[in-house]
Structures are given as C-alpha cells and as structure tokens.
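Take a look at the structure set out below.
Note that this complex is displayed minus one protein chain, with the remaining chains in position.
Every chain is named by a letter (A, B and C) in the order it is written, and numbering of its residues begins at 1.
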C-alpha cells in the first residue's frame, strides 16, 4: 500500500446526481467530498466505526461536525463523467482539521471542495483533541509515494 | 380548524428536485410523502418532538422506521409545478400504520406515495403500541370537514 | 407587499434533513439556500419558469450555474427547529450575482450560506447579462421596508 491508494479515489457521475441542466446538482459535490474522505479513511485502514460511530449505541464518542464548507466549480461535471478525486487533509489546530478535495476529469481540474471539521465530544459537546488515528491518516496523506518507501 | 387544513398540503417542485430529463427525480416523491405527514402532524397540533424526537437527547423514545414504501407515477411532475398533496393515514394494527399521499396537479392525480411505519421503542427495539396522539391524528384525517363540525 | 415578504422566509428542519448526530446533514444547508431564493423570486412575482426553465422544452434560455458556494455553521441545527432565513442577493458584475442566506433560530444566527451564480446562455454556453427581472429582484431585496414605501 502506498499513499496514492488512499489519496486518489474515483467516482462516476450518476443520472440522479444531475439537475435539469444536465450537470451535477451543486451540493452533491460537497456530499462527494465527505464520502471521499470516508472512503480514504477505510482504505488507509482505520475501522469505519472509530471515526463515524453509530451514535444510537450511546457509547462515549467523538463527532466531527462541519463548521465551514466551500466548493468551486471550474468546468461542467456531466452525467456519465468519470472523475478522479485527490484528497488533501491538513490539521489546523488541536481540534480542527480541513479536507480539500480536487476533482479531475481527463487530467483537468473541474471542481474543488473544502470541508473544515471540528472534533467534539458527543456527550459534553466540548472540543476535544483530534484522535491519534485521524492525525496519522492526515500525516500519511501528506507524504508522497516515494517518501513513504524510504 | 377543520380536517382539510392538515389533510391537504401544498408543494412547489424546485429546480434541484428534478433530474436531467426535467422531471422529478423519482425518490424525492417518497421524501415528500414523509415530509407531508410531518407537516400534517404539526398543523394538527402534535408537538413535533413527540413524534420525531431528537435522539441525541437519549430519553426513552418511540421511533417509526419504515418497513415498506411504494410510489406510482401517472404523469410527469416538472420543475415549477404546484402540487396539492392529500394525506390519508390509516392504522393497520397496534404497531403498524400506513400513510397514503395523493399528488394532484391542476385537479389531476399525477402520483401517489405509500409509507408503512412500525412503532418501535428506541431502546429495546421492541414493537410498541402506536402513541395515543398519533392514533387521534389518524382518526382526525379520516373525518371529512362536515363530520367534524357535528 | 413589502421587501420583508420576499427577503425573510421560514423553514422547519425535517427528520430526513438530519444525520446520525441529530443535526442537519451539512450540505442540506446549501440546498436550502438555493430553495430560499427560488421561493423569494416567486413571492416577488417573477414567473418561476422565467428563471428556472424546464430545459426539456428546448427554447432559447438562460441558466445560472453555481461557480462558488460556501457555508458556515455557528450552532447546531436540529430536527424540529424552526428557522428564519434572510436572503441578501447582490450583483457582482454583468453576468455574476451572489445570494447570501442568513439562518436564524430564536433570533440567533446559527448558519449562513453563500452562492455565486453565473448567467449563461444554455445553447451557446456564453456568459450573458443578468436578466432585467433578476436585477430588479436583487435591487428590491436591498431596499428596506421603509424605503419602498417612500
């Protein structure tokens, strides 16, 4: 396994993702940004439940509500398009992290998404430090394939 | 207030509800069916939280998962259409109830939705009797305006 | 009619708008921002089809793809919450306009959305000037109730 395995993901634009103008309905891009880092976390090897808990089970848990999100659209994303998604997370401070997603179509950047998450204890609603595993994943995404082999 | 106030609702088809063919993306109809009876419950006067609890608050609560849903489409529902939605709930047995929704455009039936909900205790996951208030709402929807005035 | 009629809208947070943490699933806020200015346009009196065309009819038309969107979340938005949404559109240049949405709960700002739309001819895909009606709506939203009465 090398960083590119969990830093570069793929997605096909489905019929239901698009609106009457035949292009992606804009807010789906932010849904994809979120689903992309969910997928990246899994490929990297963090058990899904440790980051995205089933809150109905009511064990002490950390959640990551979004405090800011943004998207830029550079070129139309249409039904049937095959996209490459590059994930770049970074730590902002002890309880905030950001995930940038770059959407490429045939090597051309068509859109980008940005999510800023806050790390919060589900019970107390207090800000808490980012979990270690999440920090490791962030670091691993900032390595290039070559570095990791050293 | 008369039954028609909470039995007949309205909805405008928004741009983002539709797909590339310019008609409603089909599963939105079932979302509307659900949102319609949520709205009906409110107009009838049941506090929203008693039927749709904030489960993060972790008090003993009843939830109503859907066990079956169905929709039929008779005529295209397009962006900008103004729809009248008639709600008709019925009790199936002690723990099951069904909500039918009839979607009308200019007096013509364009679609219908059906949801079957089961009444379950959130903690024990056991089937429980429908709450009294829900039963009263179901009965009230089966009265016509004239009857209620008697 | 006065500007506040189409500048201040309302929305109830529905069960299906929220995620497992019991708060709004974040990208719904941007969907609401879009639906809010669709509603504002209607209340102001512009026929819906003139701004949100049924493109399957294939008449020469203008579309308004989003080139940038952003949302900030200040406080949890939960199931059953009743929100007041204040719309503030502004013209950026001849073919770009921005719509800001302020989401209030009990007089407190809980979130804000921002959409930047570009005015494009559906056939030629060329940038075109904002339609007159849209410009008038933007101006009307920037009047306060008192001004308009003068």
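Everything that follows uses one rule, which is that a residue touches a chain if its C-beta (ideal position, glycine included) is under 8 Å from a C-beta of that chain, and two chains touch if they have at least 3 such contacts.
All of these numbers come straight from a predicted model, not from anything done at the bench.
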Considering the complete assembly, the absent chain touches shown chains A, B, C
Contacting the left-out chain: of A:5, A:54, A:121 or A:145, that is A:54
Residues of chain B touching the missing chain are 20-23, 26-28, 30-31, 34, 53-56, 63, 65-73, 76, 115, 122
Residues of chain A touching the missing chain are 12, 14-16, 21-23, 31, 34-35, 38-39, 42, 48-49, 52-57, 78-80
Chain C positions in touch with the non-displayed chain are 15-16, 18-20, 22, 25, 27, 55-56, 58, 79, 122
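As a convention for this text, only the chains that are shown with their structure count from here on.
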Taking the mean of all protein C-alpha atoms as the centre, the chain whose own C-alpha mean lies closest is C
Top of the farthest list for chain B, CA-centroid basis, is A
Rotating chain B onto its identical copy chain C by a Cα superposition takes an angle, to the nearest 5 degrees, of 180
For the copies chain A and chain C, the interface residues, called same if over half of the numbers are used by both and different if under half, are same
Cα centroid separation, chain A vs chain B, in Å, comes to 34
Multi-chain contacts in chain B, i.e. residues touching at least two other chains, fall at 15-16, 22, 55-56, 79
